[in-house]
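Here's the structure, in structure tokens; my notes come after.
A single protein chain has been removed from this complex, and every other one stays in its place.
Read from first to last, the chains carry the letters A, B and C; within each, the first residue is number 1.
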Amino acid sequence: MPILQLNNIETYYGAIQALKGISMDVGKGEIVTLIGSNGAGKSTTLKSISGLAKVKNGSIIYKDKDITNRPPHETTLLGLAHVPEGRRIFAQLTVKENLQMGAYSVKGKDIIQERMETVFSYFPRLKERLNQKGGTMSGGEQQMLAIGRALMMQPEVLMLDEPSMGLAPIIVEQIFEIILQLNSMGITILLIEQNAYQALSIAHRGYVIQNGAIVLSGTGSELIENEQIKEAYLA
Amino acid sequence: MPILEVTNVTKEFGGLIANKDITLSVEKGSITAVIGPNGAGKTTFFNLVTGVYQPTSGEILVEGKSVVGLKPDEVAKRGISRTFQNIRLFGEMTVLENVLVGMHKHLKTGLLGIILNLPSTRNEELEAEKEAYRLLEYFDLAPLLNEKAKNLSYGAQRKLEIARALATKPKLILLDEPAAGMNPKETKELTDIIKQMGEEFDVSILLIEHDMKLVMEISEQIYVLDHGEKIAEGTPNEIRTNPKVIEAYLGSGAVQLGQRSEASANTTTE
Amino acid sequence: MKEKLTSFLQNKWSQVILFTLFVVITSLSLYLSQKSVVAFLLLLASLLVLYYMKLKNLTKWIVSAGILFILLPMASSGGPAFQSYMEVATMVGIYVAMALGLNIVVGLAGLLDLGFVAFFAVGAYSYAIFATPQASNFMPFGQYPLGGESFWIFLIIGGICAAIAGVLIGIPVLRVKGDYLAIVTLGFGEIIRIVFNNLDRPINFTNGAMGISSVTPPSIFGFNLVFPHHFYFVTLLILAFTIFAVLRFEHSKLGRSWKAVRENEIAAQAMGIPLVKTKLLAFALGATFSGMMGVVFAAKQAFIDPTSFTLLESFTILVMVVLGGMGSVPGVILGAALVTILNLQVLTELTNWVNQLNLSGMITIPDALSPAKMQKLLFGLLLVIFALYRPIGLIPAKNKKFDESKLKSSNSLSIDRENSVAIDKDNV
Partner (left out) sequence: MLQELLFSLPQVLIDGLALGAIYAVVALGYTMVYGILQLINFAHGEIFMTGAFIGTGFFIMLMGMSWTTAIPQLLLFIIVIVITASFTGLIGVGMERVAYRPLRSAPRLIPLITAIGISFILQDVIRFIAELATGRYILTGPSLFSNQITINFSSISSWFNNASFKTSFLIVLITAILLMVALDYFVNRTKWGTAIRAVSLDRETASLMSINVNKVISTTFFVGSALGGATGVLFAMQYGTIDPYIGFILGLKAFIAAVLGGIGNIRGAMLGGVILGLMEMFAAANLSILTGGIFGAEYKDVFAFAILIIVLIFRPEGLLGKPTAEKV
């Protein structure tokens, strides 16, 4: 039984149809990746799940519950964390405040403190920069903060939108290691990547999205070997 | 002489270096591509060339003359036109009007001509409309001439942006991810159009694109940016095999991770 | 049955017959009855009906010119209310021209100007100062007041002064955008009013808060224009020019560049459109019509003071534009006419009616709730309701429809830069 299931999702921006019937599922404990070129509809798929984009047709089932078009402040409470593209940390807020915002719905100082410590165990760098404004940090640190902020919710499913964007290869490698680590702790990961090769190599399964529709799916290694994919995304 | 010569251009945004010491040139009549991962500074580079941003240091020459310090409309008058990554059409205006706006700087009529509706004004306007229509025909957009631009499909909007940019009769056109959001069929068509466009309109082309198939098929010269720096340049074949490029953009290093992932995949699925 | 009726109404000739009937009946009742506000308003409304009829544009223009220049003055001349009708019609004309001017700035160029009345004031003062002895306070040469013949020159001078004011205000103001622009223009509108209010010293330019009275009436061939119906014709002529010019602008390269700047400044610049020049031109041209009407206003009132040029006036003109439909010439004309008539005619009539009821003891409405005092409340409600339910206005702006068959040509595309196609006729 998949933890997250998308049935024929159609999403529009104004008159433009961004998603033309996306169906996919994510099993509990899996790393699933969604690859495709810019503008193909990867981010829109995540936004449709978390409630940032309005779904016109289709349904989204999360843990047997229909969560289609629930507002984001509700979907996140259910355990779906969405780390948006471009990190989108609160630049004028300190690292600590950013993390506190992640735990906005959590009551109790002790629990928040405890979760913060957990985040620091993954990202010790954040602890050093606790009172620094988020916007003054490097791209890699910002990405760590964005993931850390999402972890403050203790999510069951973590959706990551291009976490490697604009980061140096060595940092990307670190981020990918953390993703694997989080996954081994039992967090389900839905990963969007432009760097298809890297994403597929850590994923259990992958979907290829093109022009708002899924055109191919399979296990990570299957897709890496696929000739079409090689040609289109791996140069 | 190259149509565009960029030497040692650097752009800083309050300490953040978006473009570092970039040198690049576009030969007259050629198709040149700039590739690199998202956030590598490609669009910033376009903005520097078109006068939206001013470089912190360095020189930008168009046909041998500096365009540093010029406003975007002045750069446009020097014969540089562009499209935008996040489409910037005049949404409430019709498709034909969008192209007519592109012709703005070539229309000579003055205020008096407009108020008095002089025959010369009317003639010029009609000729412009006809020419705009022909451009739309070229891009297969002619039947949509009276539609509002914002109501067009994604692919059609991208094409309209190119048509509008060509209406300025540029010497160099900058295309920022022209194929983004297009399906393979549309991309194929676009590839052909871009290939022919250079000769048809006597225009040199500089483009940013992620679709490697398109880039490799049409580019004569490719520049690769990463973290604001140029890490490679060369012909498609050179780029394809350049280890630096593969590492930064085309993907590798993943081999190592890949092995680990299989290990972890095994543990979690059990 | 319903279908038959619709098809009957769709038919061109039945439309013409019904329209003629409508116009004849309203004109006659306006002419014959003593006090016939309804007939007057209906006759004006016939122009709106005309707008929606299936006729050629030229025919519509000729018919509306006929109604406005001949039928309306003739029909309303029947009763004692003639001059008050002409007064209302003149004010409608003045506001329509101003609203059309503001429409260039707000509707086409997308620059929110909340101090537009300043240009009206500049026009009004430019005539009032020179058409009274006021000018002799600072002009060492020449004889003041100037004669009534000078009015015609001042129509142009007033327009130019306003245009210059538009550019002068525009240069600093246009460095800010959006909401800030609204506030800064509002500030400038206030500054100009305060300045006119206080420029009675050290040199008495404007006579300060006392205002300028006994403005010389305009004259033509020795004939003095003093009555509202004289000004009605003057206003109508200027309005005709305004509408003509505004329509030309809208579909020219100028109108397109304004709209392009409104839609997307960065893309407009990339197409070679200079931002500052284009915006300043919108400011200047919009101000010109307002300034011209200011001259007419000063001459018509024969007295002006700063209270005619308050913020509320600026807002009123903006309401006209928004209500009618931003960027839409017919819409703005309708909006301006409706708001002016609401202010001058409907509210006055309502107040009279309420007063009568009060006097007759039918009901008692406290003075505080008199409809005449409700102008702002009504405006406020109109603004909110329209913004919420019909933000596009009464007659929304429409794009020009191009005739595809006229644009198609047999020869396929061949553009080369050597003989630029747009200008070179031989090429086509």
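Worth a mention:
We adopt the following convention: a residue touches a chain if its C-beta (ideal position, glycine included) is under 8 Å from a C-beta of that chain, and two chains touch if they have at least 3 such contacts.
Since the model is a prediction, treat every value here as computed from it, not as a measurement.
Screening A:Ala15, A:Leu77, A:Leu130 or A:Met185 against the full complex identifies A:Leu77 as the residue touching the chain left out. Contacts to the hidden chain, counted on subunit C, fall at residues 106, 110, 112, 172-173, 175-176, 178-180, 182-184, 186-188, 190-191, 194-195, 197-198, 201-202, 266, 311, 315, 318, 322, 326, 366-369, 373-374, 376-377, 379-384, 386-388, 391.
Within the complete assembly, residues 50-52, 71-73, 76-77, 81-82, 84, 88-93, 97, 100-102, 104-105, 149-150, 153 of subunit A touch the chain that is not shown.
Here is the rule we go by: only the chains that are shown with their structure count from here on.
Remark: the per-chain Cα centre closest to the mean position of all protein Cα atoms belongs to B. The centroid of the Cα atoms in subunit B and the matching centroid in subunit C are 43 Å apart. Note: centroid distance subunit A to subunit B, computed from Cα atoms, is 30 Å. Between subunit A and subunit C, the centres computed from C-alpha atoms are 55 Å apart.
In subunit C, no residue touches two or more other chains. Multi-chain contact residues of subunit B (touching two or more other chains): none found. Those residues of subunit C lying in contact with subunit B across their complex are 244-245, 248-249, 252-254, 256-257, 259-260, 263-264, 266-275, 397, 399-402, 404, 406-409, 412-413, 415-417, 420-423, 425, 428.
Across the complex, subunit B meets subunit C through its residues 50, 52, 71-74, 76-77, 81-82, 84, 88-94, 96-97, 100-109, 111, 114-115, 117, 121, 123-135, 137-138, 142, 145-146, 148, 164-165, 167-169, 200-202. The touching residues of subunit B, when paired with subunit A in their complex, are 37-40, 150-151, 153-154, 177, 179-184, 186, 210-213, 216, 227, 240, 246-255, 257-258, 260-262, 264-265, 267-269.
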